[in-house]
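For this view, one protein chain was removed and the others were kept in their places.
Should a chain be cited, it is by its letter among A, B and C, assigned in written order, with residues numbered from 1 in that chain.
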Amino acid sequence: MSSNFDFRIKSLGECKIPSPMPFSNIKGDSIANFVNEDQYVLHSVTYGENRDKENIHEFALEMAGPREKIFFNPGHVHAGIVTCGGLCPGLNGVIRAIVRTLWQRYGVRRISGIRYGYVGFMPEEKLSPMPLDPDVVDDIHNMGGTILGSARGGSDVIKIVDALEQLNMNMLFTIGGDGTQRCALEVTEEIEKRGLKIAVVGIPKTVDNDLKFIDKSFGFDTAVSKAETAVHAAHVEAKSAMNGMGLVKVMGREAGFIAAHTTLATSDVNFCLIPEVPFELEGENGLLRQLEKRLERRDHAVILVAEGAGQELLKATGETDASGNKKLADIGVFLKDKITQHFKDIGWNASLKYIDPSYMIRASRANPNDSLYCARLGANAVHAAMAGKTGMLVSEWNNSFVNVPTQMAVHQKNQVDPESPLWRDVLEATQQPIVLKDDIKKK
Amino acid sequence: MSSNFDFRIKSLGECKIPSPMPFSNIKGDSIANFVNEDQYVLHSVTYGENRDKENIHEFALEMAGPREKIFFNPGHVHAGIVTCGGLCPGLNGVIRAIVRTLWQRYGVRRISGIRYGYVGFMPEEKLSPMPLDPDVVDDIHNMGGTILGSARGGSDVIKIVDALEQLNMNMLFTIGGDGTQRCALEVTEEIEKRGLKIAVVGIPKTVDNDLKFIDKSFGFDTAVSKAETAVHAAHVEAKSAMNGMGLVKVMGREAGFIAAHTTLATSDVNFCLIPEVPFELEGENGLLRQLEKRLERRDHAVILVAEGAGQELLKATGETDASGNKKLADIGVFLKDKITQHFKDIGWNASLKYIDPSYMIRASRANPNDSLYCARLGANAVHAAMAGKTGMLVSEWNNSFVNVPTQMAVHQKNQVDPESPLWRDVLEATQQPIVLKDDIKKK
Amino acid sequence: MSSNFDFRIKSLGECKIPSPMPFSNIKGDSIANFVNEDQYVLHSVTYGENRDKENIHEFALEMAGPREKIFFNPGHVHAGIVTCGGLCPGLNGVIRAIVRTLWQRYGVRRISGIRYGYVGFMPEEKLSPMPLDPDVVDDIHNMGGTILGSARGGSDVIKIVDALEQLNMNMLFTIGGDGTQRCALEVTEEIEKRGLKIAVVGIPKTVDNDLKFIDKSFGFDTAVSKAETAVHAAHVEAKSAMNGMGLVKVMGREAGFIAAHTTLATSDVNFCLIPEVPFELEGENGLLRQLEKRLERRDHAVILVAEGAGQELLKATGETDASGNKKLADIGVFLKDKITQHFKDIGWNASLKYIDPSYMIRASRANPNDSLYCARLGANAVHAAMAGKTGMLVSEWNNSFVNVPTQMAVHQKNQVDPESPLWRDVLEATQQPIVLKDDIKKK
Partner (left out) sequence: MSSNFDFRIKSLGECKIPSPMPFSNIKGDSIANFVNEDQYVLHSVTYGENRDKENIHEFALEMAGPREKIFFNPGHVHAGIVTCGGLCPGLNGVIRAIVRTLWQRYGVRRISGIRYGYVGFMPEEKLSPMPLDPDVVDDIHNMGGTILGSARGGSDVIKIVDALEQLNMNMLFTIGGDGTQRCALEVTEEIEKRGLKIAVVGIPKTVDNDLKFIDKSFGFDTAVSKAETAVHAAHVEAKSAMNGMGLVKVMGREAGFIAAHTTLATSDVNFCLIPEVPFELEGENGLLRQLEKRLERRDHAVILVAEGAGQELLKATGETDASGNKKLADIGVFLKDKITQHFKDIGWNASLKYIDPSYMIRASRANPNDSLYCARLGANAVHAAMAGKTGMLVSEWNNSFVNVPTQMAVHQKNQVDPESPLWRDVLEATQQPIVLKDDIKKK
């Protein structure tokens, strides 16, 4: 990242049409303001420790929000919305906000929901889009899931753009994870190649919170609250049994944010295992021996594991899947078996209860905090698209809503930094060894 | 604010004692890091619109967290904790985090809870401090309220410092609002005057979120979720009656953040009234006429009012309290009466249900998001005090934990800016007129 | 009640049409059974203490459920549903069950919802009925309130029967309290007078649980869970203040069931005040003196009062309403003022927090237990109506669903018997004096 030019958003053309929104552009008149193109949010807000104070303002993100002039004539807009990949709390809230902002604030009257992700664009599936209006979406934010249906696959860029042309769509909102947004980027390029004026604006969806340039992804907060219930149950089971252990697996394929936040939210976790911090089972500092020590000291233990943690252990035991190493082996079941066997082997009267709440988390409705967030994300996505912005994602960064070039957001994953205050606080909360391994010396 | 020197934190002296925490000071060793004194968080992260990009880094806040060297010898510490003012979700979570961090991470063994706010320091009340340890606080975060009790008053600085001396306390954690922290600041000055080495570290408590230099105050998130339940009930009552109206009063004496966030979280509010945006009852753009229009259009309406809104109306009707204008008159009851009377006067068959959920909000337990926040606030307050910092508050700013000089935080209130994206999004969500008044022309 | 003949249900005529339901009439074939007309549920199940064992089986209620032969040809049915009076959790659940059972089990295709209670029948209101089918009611059980709207009034029997004739309705489901059902009874009589074949079946709605011949009314269970939240908040407020008191008012105009059950569910209540047990404020055994004692002993106190309790006190102070004594004066506000004043008078530093959660209780969605109950009540109401039964209510009695003649159910209120095990257990839970009065000697 060498300059803030990287963060410039692609545009379909000049904005000439006055926005129908009743806002002002004058500071101090007590009337809510439009956002101007020269408003930015700094990317990095901390300095010290080798980071240069002078260069801190070089990187900045464009501020999201309604523009005084827009690109599209609302009467000519046909907008499409698509939800891709696994469920995440808040999907319906985002759909609802997009529909309501388009309809009620801009006066757009043609809005279509694409069924089952990009698959809904594939002509062979013969899936008609679902017409959307404020009545259809009125109460959907109180339900989990997505009324459009979701699926993986269907990312055939040519067919998608063909379909956009056939449907005469000039605006597409893609709600999905990095795969979805990467495909959306290719769609943008194909659109450009064909010389079309179609805005593609993404709303990043990742319950794992593993996308860059997002303070916290929508649904993440809800996921942590639901995970807390599972950890609480594991704690109760553990405390009620002799040498009782509770093991909970939560989502987090490549990033342990849900596990880390849940640990801090509950204070009941004794071992938090995440993909970013490898661990071992055997040895004096290994998980099994540390579990023994914990039981000796306190009679019970709670282990929280992110689904992507300890994959190196599973490989070691040969438990990879047939089709390669993409698919994660199940660390939860693996640990359940290993730990149970270990205590049987050493002759302890111990018991372990294993809880996998993943689907109950994914499918739950958004909590009020996420509802608010989804409402604002959806509205800001519409503001961007109406202004002809494309190839971008809408996001919250440093507590401001921003427009992020899709290319920037998907080129790298967001992960828990083991040297960060977040992980430090997790270590303090669990009092687990800094590394559950023998080869690294604890300080 | 003329320079970042204002943000420098007072210190009791040089830190010479090595921290017992097992962290490192080396970047890249995969071991969580201590925080250094040269780490800062920018105050302002947006630019454009008259704000100068070059000057943006001038103001910065000290990063909170454990230091490699500390000021106090843990064996000599006697720490006190006091909770003042009204209840707020998360009080027990902060108490718990302070106790656990002192005890388990630093090895401090003398921790006392002061009963019922500063009143507990007054010798005439004969209230013995409550001894605190990890067992006492083990489950308290699952309960609302504060195990120490809380009260207003007792802010006699001389008597407080006398009591600190008598109790031989060298560390005081003050959990309370701006009044509490202002008193704490005077206590700090009296301590300095007497040449004592007592660290005073505040944890800002304001369910209204009206303190400066805080992203979001603890308990605020929980308050919004609980307020959502009340608004939901009001919405159900309104929709189930002919010309049904639901009126909900929420906390917010000088700042309408709870009302604004709840409006965005629920999407059910049609009129959001806050202290920062005056409104009128009468006239074509006044609340009563706008309510009629809403009922004509949709048969029902939901009004959400912050307790500090519309105080000018109450004064206008002479309804001030005996002791001057400090105490707020009850805008909820006032509106209930005025609206009910209005529809009776114009002969409509309408009904209004009034809900005041304030105590149910205040007394609720923290939700997981707030629990996490309280845990981290408490821990960082301890890190600051152990490092001999004083006259400061711990806070989260731009997603980082920071140490803020108390003086900076209490000299001004945080309020909803009517020209901000937050209020703009509220106006979009409610579709209420930008100003419920006749004298200002809508754009 | 001299014989079980009183419990016989009125019928519109002989049932000749085979039910479309796939049940059997043979015991032992493992196929669910139809209910026969000779199946009864005993009214009274306890004996001893002057009650004669021999006579216990004299009184019995007809068992509800699908009959093998029905009266109405489903193709000719036009069914109406009306919800009257105040909100109660579960209204939508009952509506939904009626619609689904009529449509899916019997094949009825004309179902209309009457808007805003009996008012919807009044021609001058010009309120068109709402067409109902399984799609319309699909998700309504997840919302509080009633999609039909509710209101008091409109009980003009002649106009109602006129409207039924005009709408060509031959089946009416009345969901409401004793006033509603009394009106329904008169409607039945007018129908009979005109020689019409219209079945009128009531589903008793009383969140106070004050109707006879009902184990527990729908919504009651949900009301108790919600009241528990308010009592919990009051308890937290009380414990967190010096001489803190929490006062909660719950519904219960003539019966203290919600207060009694909430007391037993929470274990936090110290004084439970209900309409059936008069109390006094003054005197050694009066509430005020007993509160002092409680505070002396335990520093905090929680008082739970049913809205109809202590009305004799309000009369004594002249605080009746203008239009006579029908409308209850507000015992909650009265007690709040009296108690606060008392402790001011005797110079105690005490505080009282008052919570009135009534609308939040009424408007909440049914909990799973009530959802199940509403689903079964609605289904059984349809079975009765299809079999041509009329002038009756469907209810659960001794854990079986029964058909009760409306006349029996509305001639008397259900109240808490101060000598019953329920009230005895409340006294044990609160440890309050058996009578909060001076003139009765405690044992």
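Descriptive notes on the structure:
One rule holds in what follows: contacts are C-beta pairs under 8 Å (C-beta built on N, C-alpha and C of every residue); 3 or more make two chains touch, one makes a residue touch a chain.
Since the model is a prediction, treat every value here as computed from it, not as a measurement.
For the options C:L91, C:A301 or C:A429, the residue in contact with the chain missing from this view is C:A429. By the touch definition given at the top, subunit A reaches the unshown chain through residues 87, 116, 119, 143-146, 149-151, 229-230, 232-234, 236-237, 239-242, 353-357, 359-360, 362-364.
By the touch criterion stated above, the residues of subunit C touching the omitted chain are 21-24, 27-33, 35-36, 38-42, 45-50, 53-54, 56-57, 60, 63, 65-66, 96, 100-101, 104-105, 141, 215, 221, 224-225, 228, 261-262, 264-267, 277, 367-369, 371-372, 375-376, 379, 398-401, 418-421, 423-425, 427-429, 431, 434-435, 440, 442-443.
Just so we're on the same page, only the chains that are shown with their structure count from here on.
Between subunit B and subunit C, the superposing rotation on Cα atoms measures out at 180°, rounded to the nearest 5. Counting C-beta pairs in contact, the chain pair with the largest number is A-B. For subunit A, the chain with the farthest CA centroid is C. Centroids of subunit B and subunit C (each the mean of its C-alpha atoms) stand 42 Å apart.
Centre-to-centre spacing of subunit A and subunit C amounts to 46 Å, using the average Cα coordinate of each chain.
For subunit A, the set of residues that touch two or more other chains is empty.
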